[in-house]
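Working notes, beginning with the structure itself.
The complex is shown incomplete by one protein chain, all other protein chains being positioned as in the whole.
Chains here go by letter, A and B, matching the order in which they are written, and residues are numbered from 1 within each.
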Amino acid sequence: MRTDPFDVAIVGAGPAGQAAARATVAAGLTTALIDEQPRPGGQILRQPPVGFGVAGWMSGRAYRPLRQLLAATEDDTALHWLGGTSVAGIWADRAGGFRLHLAGARSGSLHARRVLIATGCYDMPVALPGWTLPGVISAGAAQTLLKSQQILAGQRLVLFGSHPLQLVLAQQFVAAGGDVAAVLFPQTRAQMLRAAWPHLAGALRTPGPLLAAAGALAALRRAGVPVIHGAAVTRLTADDSGAALGGVDYVAGGVEHHLACDVAAQCFGFVPQSDLPRQAGARVAWSAPAGGWATLCDARMQSSVPGLYVAGETTGVAGAEIAMIEGAIAGLAMADAAEDDLRRFRARHRRLAPFAALLRAVADPQPWWPAAGGDTLLCRCEDVSAATVDAAIADLAPFGPDASAIKQRCRIGMGLCQGRSCEHALVRRLAAAQGLAPGDVAPFRTRFPVRPLPIDALIEDAP
Amino acid sequence: MDADILIIGGGLLGCASAWHLARAGLTPLVIEAGALNAGASGQNAGSLHFQIERRFLEQATDAAALGSRIVALNRLAIAEWAGLEALLGGDLGIHMHGGLMVAETEADAELLAFKVARENALGLPTELLDGAALPGLAPYLSRDLRGAAWLASEGHANPRILATAFAAGAQAMGARFHARTRLTGLRMTRDGGYEIEAGSQTWRAPQVMLACGHWSAQVAARLGLHLPLYPVPLTMSVTDRTAPFLPYLIQHVGQRLSMKQAEDGNIVIGGGWSARMARGGDGLPDLDAPAELVPEHVCANLAVAARVMPGLARRTLLRSWTGITCISADQLPIAGMIDAAPGLHVAAGGSMFTLGPLVARLLAESIASGAPSADLEPFSPRRFAHLNAFTVLP
Partner (left out) sequence: MTRDPRRHDGVTRPAPLTIVCDGAPLSAYPGETVAAALLAASMRRLRDDRSDRPRGMFCNMGTCSECFVWLREGSAAQWHRRRACLTPVSADLELSTREDTCNAD
């Protein structure tokens, strides 16, 4: 690897990171593009392994701009691609610029004058009874297993949650020869329409995604896949072995139902990846309505840390097209482009904003959280139950606890994932107990390493 | 008067003192800027280290004298910890199954022998073990170690839950706690009592205890008093959990190292590797901001740990974090009443997790009885009285 510092390091090779790289490379800046996945693409275009051939992979018209961007990225010999590599920490260098701690396929330090964090988002883990059974996965997991690994996540899939993306996933699953038992929405159709209404006019200016959703619905109807509204999943149940998922309990129209399945994918929306920006000292804010923390930035996508930029879902979940635009703006900004050069991107951003707002409103999970109390685990890593968390909140109530105080008391957030899965839920729970807005609850302090690191590698690479 | 005593700082010292004072029939009022136990009390590595620490041997010009003064307190602290769960009730994660301070080099071994001799002379029953004795006792330690000093009563406790356990008990006995309450003013009143201001609230009491760790000097300065207590930002690291295998506290006489396996199975590593104070907008150290990790120190700390316990290399680092403790001008705790300001008490100055419950009790007893504690006499602020010879109060 080159020993000189890079002009730009981009963490995350999804649409935002790729778009930024196009701009920085075009401007003649030495650019490193880093991702934990072995190939660029992000989650939306998570590619099959090199060596696989997949006919018509992601060939839909809606994906064309993303595929073109990906092809340009992979063909670019001037771009330094570091796949299979995690960034465990970012520090401002005394001499100016930044030092990144790499781990995985490439390890050691990487220096760059400017850094873009475009690490995207992840499915919001939502606790409910039985959710830790093998076979319960995120919708994103079902989708990437299919898209990238060409594997159907199970024999019979149930999708459930408030986010309409699960319609698209159901369609893809069926098209791949899979069996979808049902798609369950807790919202009624009327409630979805009511949520969509204020944003509909604006969203119709970019009809593509709406048509895709309608197309998915039609395809599912043709395939005989039930899409059930007003269906609240209450529990995931084990199979005869007791060791894996066997079915889903839900309530619809006041009646309890059960569906047998071996894989259940939850789809309540997405959480921006905020650990690396927070470790780097960038200011974040609670990302309403779904939750998690979005990294704040100015109009040129610079975070509160000078020289550190953010783009894409990391700044707030708004979809792949907006991510590309933000990435392009960030790349141009890192290349010190004039405002004039950014204008057309800003115009596209404005045009796409209404659909993003519509999706946020329609998918808003807040009215639909499954009841998660008692034995239901809130912290999957340390096996901390809701009852334990609630007891800690109650016991510490006289002493003004923040999220860290609850963590200290009952270990929620102290495991391998360091709160990625549970912090948002804890903050919500604590906010409710204290009569505060979630954004007013001090969250965890994010520290190096932002991903678990093997100690032998750490010692070996010690500077 | 709003309380018998105002306690500034809701960490281990503040909460434990409140507990003892309340039990003695006084009404303490504790104010804490953040959440209870959010500072060094909750962030330290949880070591119960009763052997003379390396930091005394490393820096002191007269290691003998310094060591002897702390050993007296350490011996009392052993009994304090041994009785703590009975005192408070409940499981506090206290494990006192032994500690090994290891030696790698010849020089280490000599220092260790010197230390053990000193400790034995002062009544602390550390035993010098030869390298050959270690594999039988602790097979997971490196075979290259020259030896170790063993003390049966050393161990570890859970720093994350102790202060709030004291607080809950204190509150049940009438102590009052105001968390998320930041001190904005402290003054002595004309009648010789004290008034503290926290935003829009004020409280008065005849006495005040400063239990605010690395903020101590800043708070004392509000009264024009000099307290030679300085912030020391330190680094800790923790690995993933594994099945129990390490019952002892491991330290090192020649290197900065502490290592233990917590009750949940994680290996906690520390031992005095420094972090860096954050700087405010004015370029000065920001006492309120978390200290910044120095990644090179994290790696160096882990490297020493892995040399002493080779199996550590296969573990996974989950998190490194910082905490800011404080150190006094002579490295020894400062505990007692400040003569220049009657009714003003202070307790701070390093090793205040290991010594915290003891110092809190002794100080509380002296406040409640009005008689100074003989055991705390060597640590009285009086030794720094010369710094406040020119202070004007109130």
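One rule holds for everything that comes next: contacts are C-beta pairs under 8 Å (C-beta built on N, C-alpha and C of every residue); 3 or more make two chains touch, one makes a residue touch a chain.
Everything quoted here is computed from the prediction, not taken from an experiment.
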Fill in: Chain not shown: contacting residue from A:140, A:209 or A:331
A:140
Practice prompt. For the chain that's not shown, point to the residue among A:182, A:322 or A:417 touching it.
Written response: A:417
Response to the item:
Of the candidates A:68, A:155 or A:188, the residue in contact with the absent chain is A:155
Worksheet item: Thinking of the whole complex, not just what is shown, which of B:182, B:279 or B:314 touches the missing chain?
Response: B:314
Practice prompt. In the full complex, which bits of chain B touch the chain not displayed? Write them out.
Written response: 240, 242-243, 311, 313-314, 316
Practice prompt. Spell out, residue by residue, where the missing chain touches chain A.
Written response: 36-38, 43, 48-56, 84, 86, 104, 122-123, 125, 132-138, 140-141, 144-146, 149-155, 176-179, 243-244, 273, 380-383, 415-417, 420-421, 451-452, 454, 456
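The definition used in the following text is that only the chains that are shown with their structure count from here on.
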Practice prompt. State, to the nearest whole Å, the distance from the C-alpha centre of chain A to the C-alpha centre of chain B.
Written response: 41
Worksheet item: Which residues, counting only chain B, touch chain A once they are in their complex?
Response: 10, 32, 34-38, 42, 160-161, 164, 167-168, 171, 177, 179-180, 239-240, 264, 290, 293, 295-296, 298-300, 302-303, 306, 312-321
Worksheet item: Quick one: in the complex, what on chain A touches chain B?
Response: 89, 91, 101, 382, 395-396, 398-402, 404-405, 408-409, 411, 414-416, 418, 445, 447-449, 452-456, 458-459, 461-463
